[in-house]
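All protein chains but one are shown at their positions in the complex.
Moving on, here comes chain A:
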Amino acid sequence: MQLTVKELIEHNNEKRKNLTSENSEYYQNLLVYIRTNALKSERATEEVLLEMLDHLLEAQREGKSAEDVFGKTPKELAEEIIETLPKESFKSKLDFILEIGFMLFGWYLVITGIPPFISQEEQTVYLGTLLLSGFLLIGSITTLMFLVFGFLKSTAFKDKSKKNKVNWLLVILFVLFFIGGIGANVMLEPFGPSFTVSYILPFGLGCFFLLAAYLFKKSRESK
């Protein structure tokens, strides 16, 4: 009987509740640090995390602490585990990127598609503006993801005496991309070849993208 990735995560969430608060803090740091390495097989990652949680629970019943079990240098152990985890297959990585892409553009299209959908006015699309702002927004989302992952990773085993280092270069890049992406729509004169589309299209396409994202998510979770 093979558990799906989603079930593995659910088991983990459920079982974690049985940890003492001290052990829970130690384990969760380990978990966040290992999970934020997105390029490794999600299934193998969740399997080993659940295995280590089971181990800790069994040790806890015998009065051992997380530090007794996993040592005084959890970061070293986490690094070693990440290093030995199998890589995610190219197809899974591509599926995940498509899922995120469909979801973001789906929401974007649905939200921006509501006013024309209500007013039933045909829309003029300028290809140049569309592509420019599209690329900039993708750039801003990519940097935002790197920022969030980097932040989670750096706080997992934070040395309380040190201040958290924020990667300011990434923050600046994110802000620039984001402002650029929005600005390209609002501030610049529309440019590039233009064509008109029906008032239904943006909203409809958005819904279609969201459906596609949902299907990708389902298939990912059922692996």
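The rule we apply is simple: a residue touches a chain if its C-beta (ideal position, glycine included) is under 8 Å from a C-beta of that chain, and two chains touch if they have at least 3 such contacts; residues count from 1.
One rule holds in what follows: contacts and distances are computed from a predicted model.
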**OP:** Just go with whichever of "Anti-sigma factor", "ABC transporter ATP-binding protein", "Ascorbate-specific PTS system EIIC component" or "PadR family transcriptional regulator PadR" UniProt uses as the name of the absent chain.
**Re:** "PadR family transcriptional regulator PadR"
Subject >> Residue of A:Val32, A:Ala59 or A:Ala212 in touch with the missing chain, whole complex considered >> reply: A:Ala59
Subject >> Residue, one of A:Ile9, A:Val32 or A:Val69, that touches the chain absent here >> reply: A:Val69
**OP:** Considering the whole complex rather than only what is displayed, give the residues of chain A touching the chain that is not shown.
**Re:** 1-3, 44, 47-48, 51-52, 54-55, 58-59, 68-71, 76-77, 80-81, 83-86
